[in-house]
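The complex is shown incomplete by one protein chain, all other protein chains being positioned as in the whole.
Going by the order they are written in, the chains are A, B and C; count residues from 1 in each one.
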Amino acid sequence: MPDISVTIGMQQAWLLPAMPVVAFLIISFFRKLLPREGDFLAIIGMLGILLVTLFIIVDFQGFFHDGEFHPGEANVYAFDWVRISADNFLFLIEFSTYIDAISIVMLIAISIVGLMVAIYSTGYMQGEDRYGWYFAVLSLFVAAMLLLVTSGSLVWMYLAWEGVGLASYLLIGHYWERQSAAEAAKKAFITTRVGDVGLLIGIILLWKATGSFDIQTIIAAATSGQIGETYLTVAMLALFAGAVGKSAQFPLHVWLPDAMEGPTPASALIHAATMVVAGVYLIARFSPVYEVVLVARDVILYTGLLTAFLAASMGLVASDIKRVLAFSTISQLGFMFVALGVGAVGAAMFHVLTHAFFKALLFLGSGSVIHATGRQEVEYLGGLRHKQPITAATFIIGSLALAGIPIFAGFWSKDEILHAVSSYASPFVYIVLAGTALLTAIYTTRLVLLTFFGDPRDRSAFDHAHESPSSMTLPLLLLGLLATVSGFFVFDAVGNLFGFSGGIGYLVYLHHPHSFHIDWAFASVATVSSLTGVIIGWVYWHGGAERAIKARTWSPDLHALLVNRYYLDELYQGIINRVVLGLAGIVAWFDKKIVNETGVDGGAQFIGYFGYRLKFLQTGKIPNYALGIAAGILVLSVMVLARA
Amino acid sequence: MLKRIPLPAQFDRIIIGGGITVGAIGVPLGIVLVTLVAFGVISAPEMVFFVAAIIVILGALGCVLLPNIVHAALSLTATLIGVAALYLLLMSEFLALVQVLVYGGGVVLLLLFGLMMTNAQDDPVVTDGSQKPFAFLLVSLLIGTFITLLLSGDWGNPTAHVVPFELFGERLFREFALPIIIVAVLLDVAITGALVNVHTASNDLPEESE
Amino acid sequence: MTDIFGQTLNLNYGLLLPEIVLLLSSMLVIGVDAFKRQLKVSGNVPVGLALSGLLVALALSILQVNVDEDFARLVQIDSFTSFFRILFIAITLVIIVGSHEYIEKSVSHVGEFYGLLLLATVGAMLMASARELLTAYLAIELLSFSLYIAVSLARSDQRSGEASLKYVLLGGVASASLLYGLSMIYGVTGATQYHEISAVLSAGDTGLTTPLLLGLVLIIVGLGFKASAVPFHMWTPDAYEGAPIPVTAFLSATSKAATIALLLRWFGGPLLPIASDWQFILSGLAVATMVVGNLVALQQVNIKRLLAYSSIGQMGYMLMAIVAVGSGYASDATSAVLVHLAGYIITNLLVFISVTHFFNQTGQEEINSFKGLAQSNPYLALMITAGLFSLAGMPLLVGFFTKFILFQAVVSAGHLGLVTIAVVASTVSLYYYLMVIRQMYLYEPEDGTEQWKLSLTGYLTTLTLFVSLVVFGLWGTPLYAAADAAASMF
Partner (left out) sequence: MIPIEYFLTLGAILFGLGLFGVLSRRSAILILMAVELMLAGVSINFIAFASYLDTDAFSGLIFALFVITVAAAEVGLALGIVLRLFRERRTSNVDEASDMRW
């Protein structure tokens, strides 16, 4: 173990969010003065994060002995942020960091994908307006995300939670000149805020029950039965509501496909690898408590299952590359929640890690395609493997990983989830999940075939296409490597080799550490279903666009249903229009009609005395307002009379 | 000579009409009350109270119901003087005096001037707002609720006492010196307000619409 | 000196020095302005006098921070008073410095205007410090009277007179209600001193419960009017719209804060023994206020009306906290209210002063006139965005911190239902704040992208407010410490 870990280790976890914050401040204030608008600062920040993460991992290994981790010391108290001691209670919000295996998985994903995305963006965003501002917001996002996963206090976590939301809002709306981007940004912000209300209520409930914001204190109190079961269930469901919003689970998933309006590298980082798994992180962090409230766990399980299936089916028909990937992200997040719902925290976190790599790879690959052709509808692409060999090769690797073909990363983690599900939940869940895996393979194959194979369908776009610059292909290659090999960390031997004592199984299986044993029966079932999916996809879409169009004619109703995403967006818009604005309308109408016209005109009409004067009536305001006051006096005094 | 004073022509009508009204309502009521006193049903102070209360309520009704603004204003004077009489019954000569001076002498005159300046017709009849019936219903309920709430309390059987004049002055100017200062400032604010608004109207505005 | 009962009276006028200084400087401002030509002074003298008066008063108030003494048993100079004195003086200072260009351009009777602002400040300070009903009532009237006039001072704007008329007539009704309520309290307890009232009410049944309840209702109506509680709020949007913008800011800051101070003094003091009788009334008002304020705001097109409804919604949160004051957590809930009040005022002033400067430049106050402000003046757009986000309670800004403190105080007093409504209402509020932000960032300016700048004082005030917005948002402990000290006597 290197000596340097004495100076930098888990005690210094606060460095993680601090470095990108500094980068953010410098870039946003001085980007006009800096060469290249300061993009290198963002990259330096990311490198620093990667370095510190490595030190933290090394330090963390030091807590591994007797075949188990003892990470209690990892909770670092920093300072009292708010300290309010009143007569009958102490209100204390500390700033503290807490590192355990779950945080480390997140740290690895954030630091590696963050660095790749930052490098990639220098090529992708080259020459665009607000180039520097993009890197500033990217740094802000990473800072908030790191704070989220290292914070030991719910309050700071909530702050970071809102912070990533803000950064996401800014990045989705980066091309705010486009009306659709502006609308998507607003949609994402408001939809996730709905979940955030739940999170806030959950935090308040937990604080009320335990008097603390410290996550470990709360977990200890909740698992020792200090909190009533119903109360705890409500609180944990409220927390899950926050996760549903942030991780785009049904019914709050509608924002994520629209979020693809943002720059593609940002989508890769935020809407594939990191921010959207914040919900998974939150539930995983509180997993000991969910062990106690099984009702909440079932809610998580079935929400995840429903989401996984619905999103995969929507992915079958979407025509925009990035939207297919967005649906696939929602679906994969559903897989993770299913794993959490059966209590397999380790499987969920393992899938977070592999998914981060291969999904980021796919997004960056699609960015490379879009960058080269200026097109993102698969109907207009095709045959690009000749023009963009590196992109095509890495994209295919990512797709194999997503489809769950053996030896690629996704296979191992998906297999883990299926395995966990088969032993904890009903066969129905297992069958639906396996079916979803099949769907995944189908739409992945479709995407690859339509993009890279067959004949080009838009000649001019094809002719202009070219391989992307090395700043973009290098991250693709690195991520391609990771998407291939990161699954092997599940084996003890490989883990040991790279310094993960006991393999990743030990790292993420916090409460029930176990070694990975491949169950050949399951593995072969999973492999067969994935391969079947690939074959179906191949048979169906190989050879060009006519077949793709046939998909529409096979069952137009079903196709329309899927293309319109089960009409959920319309439903929500309708609800917003009718209910929220309608309520506002009712109150405004009440002011206008009841108070002004009924109080004045209608009241008169009703009594029938001044009715004939109606046409002379203006909306007489002062007597009207006074009527409000008088009615208030009457109602209140009658109320107290009734009480007395 | 009377004609030279710029009073509206309706003043004589008011005096005659008011006299007839007071006579027509007041004399029978007076007779009833005197009879009641004579038979010992009510005491003499109660009779005075009832006379004053009737003046107050009739005046108030006139103030809120009469269609002619000037009549309403004069009706308000009747109420305020009736209230001053009640203050006398409550053994507070000083406040009765203040009431007559400030209200009867000042406020009502001010209001009348305001009326003249804003509605300088000979017969300024106003129409009431159309929420009047609604307001009537609401206020009847309100008065009913108020009285119920007030009378459900057990007020005991207290009697009124005279407050010595010099004690009143002493307390006012010793203990309540600060409120007097505040009220002085308040009056100053009010005067400033009246001034700036009238001033705005004459100087700052562009030409009037007519 | 002794009173007529032979008890000693403390007539130490030194205690009232800040008020006296403000009073004298207001007289001086009005006088100097009236004889400007004869005295041959420049136009800057009135504002200079007003500012120096405020600064002296501020210094004196800070000197008296640790005093705890009464003046003639009418006002109490204690830490609560000092908190509000400093707050009110600071508000007036910021408003005058931040919008003096507007005042000189768009306000008639500049000298009187400054004088009235100072007098209104005195009224607000006395409202916070009164410990006797008559003094409190007169303080309320001093504040209200000054504001009735200040509202009417917008130059050549017919709406101004209309707003003032609405305000003054309805204000008269409200203060009559308040007085009727006070007369009931006085009748039942036979006292006007807060502590005597408290003693009588906590002694138990007086046999006069129903008149007392009537009094309570009418007091709540009278103060509810001043606090813009629904359904007594209807004057608010009109008065806000018709008034000169600095007066609107003053209405939303000082006038509301003074009402809250008075509510805390009354409901946390003399009326605390009968908390169960007023809590349900206030909860009802708080809910109605939060819901109506935030929902009607969605329909607004004028920025001042939008902010009016937003401030109505904000008052709902504070009324909710006053309910919590009655639940046996007086000290904690009071400090939470004070923290929220301070945060709200910082935020609101930032928004209003930014809007004032926007109006100076464009003469517009419709929401859709903010189109493309992010291009024509990115600084101002940032300021307004920060302010609106803070009002909505976004984290890292002071509005989040204070709202959080407020909500947790109410929760710990056991009113989870109220807080749930408040959280939902504040989520709705984000929607209408975003309407404004969207106009600034997502649309092209209508009349070209000509860049413009603020005046020096404009930058100074907005930047100060912005910095405190962020600093207190990240580190609210000093704010809380101040509020906690101020609430220590509850």
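Quick note on the criterion: a residue touches a chain if its C-beta (ideal position, glycine included) is under 8 Å from a C-beta of that chain, and two chains touch if they have at least 3 such contacts.
Everything quoted here is computed from the prediction, not taken from an experiment.
**Student:** Missing chain touches which shown chains?
**Tutor:** Among the chains that are shown, those touched by the missing chain are A, B, C.
**Student:** Out of C:149, C:281, C:325 or C:355, which is the one that touches the chain we can't see?
**Tutor:** Touches the omitted chain: C:149.
**Student:** Considering the whole complex, which of C:61, C:164, C:209 or C:390 touches the chain not shown?
**Tutor:** Of all options in C:61, C:164, C:209 or C:390, contact with the hidden chain holds for C:164.
**Student:** Please identify, in ascending order, the residues of chain B that touch the omitted chain?
**Tutor:** Contacting residues on chain B, toward the hidden partner: 43, 45-46, 49, 53, 56-57, 60-61, 63-64, 69, 72-73, 76, 79-80, 83, 86-87, 89-92, 94-95, 98-99, 102-103, 106-107, 110-111, 114-115, 117-119, 126-129, 131-132, 134-136, 138-140, 142-143, 146-147, 150-151, 155, 157-161, 163, 168, 171-172, 176, 179, 183, 186-187, 189-191, 193-198, 200-202, 205, 208-210.
**Student:** Which residues does chain A use to touch the chain missing from this display?
**Tutor:** Spelled out for chain A, the touching residues are 588, 591-592, 596, 617-623, 626-627, 630, 633.
**Student:** To test your reading of the contact rule: which positions on chain C touch the chain that is missing from view?
**Tutor:** 5, 133-134, 137-138, 141, 145, 148-149, 152, 158-159, 161-166, 168-169, 172-173, 176-177, 179-180, 182-184, 186-187, 190-192, 237-238, 241-242, 299
Note that only the chains that are shown with their structure count from here on.
**Student:** So which has more C-beta pairs touching, B-C or A-B?
**Tutor:** Greater number of contacting C-beta pairs: B-C.
**Student:** From the centre of chain B, which other chain's Cα mean sits the farthest off?
**Tutor:** So the farthest one, by centre of C-alpha atoms, is A.
**Student:** Please report how many Å separate the Cα centroid of chain A from that of chain B, as a whole number.
**Tutor:** Their C-alpha centroids are separated by 71 Å.
**Student:** Quick one: which residues in chain B touch 2 or more of the other chains?
**Tutor:** Counting only residues that touch two or more other chains, chain B contributes 146, 148-149, 152.
**Student:** Where does chain C touch two or more other chains at once, residue-wise?
**Tutor:** Counting only residues that touch two or more other chains, chain C contributes 209-210, 213-214.
**Student:** Along chain C, where are the residues that touch chain B in the complex?
**Tutor:** 1, 3-4, 9, 11, 16, 23, 30, 71-75, 108-109, 112, 115-116, 119, 122, 126, 134-135, 138-139, 141-142, 145-146, 148-149, 152-153, 155-156, 161, 164, 188, 207-214
**Student:** Inside the complex, what are the residues of chain C that reach chain A?
**Tutor:** 165-166, 169-170, 173-174, 177, 209-210, 213-214, 216-218, 220-221, 224-225, 231-232, 234-235, 238, 277, 280-281, 291-292, 295-296, 298-299, 329, 331-332, 335, 394-396, 400-401, 404-405, 407-408, 411-412, 416, 419-420, 423-424, 427-428, 430-431, 434, 438, 441-442, 475-477, 480, 484
**Student:** Can you name the residues of chain B that touch chain A in the complex?
**Tutor:** Its residues touching chain A are 127, 129-135, 138-139, 141-142, 145-146, 148-149, 152.
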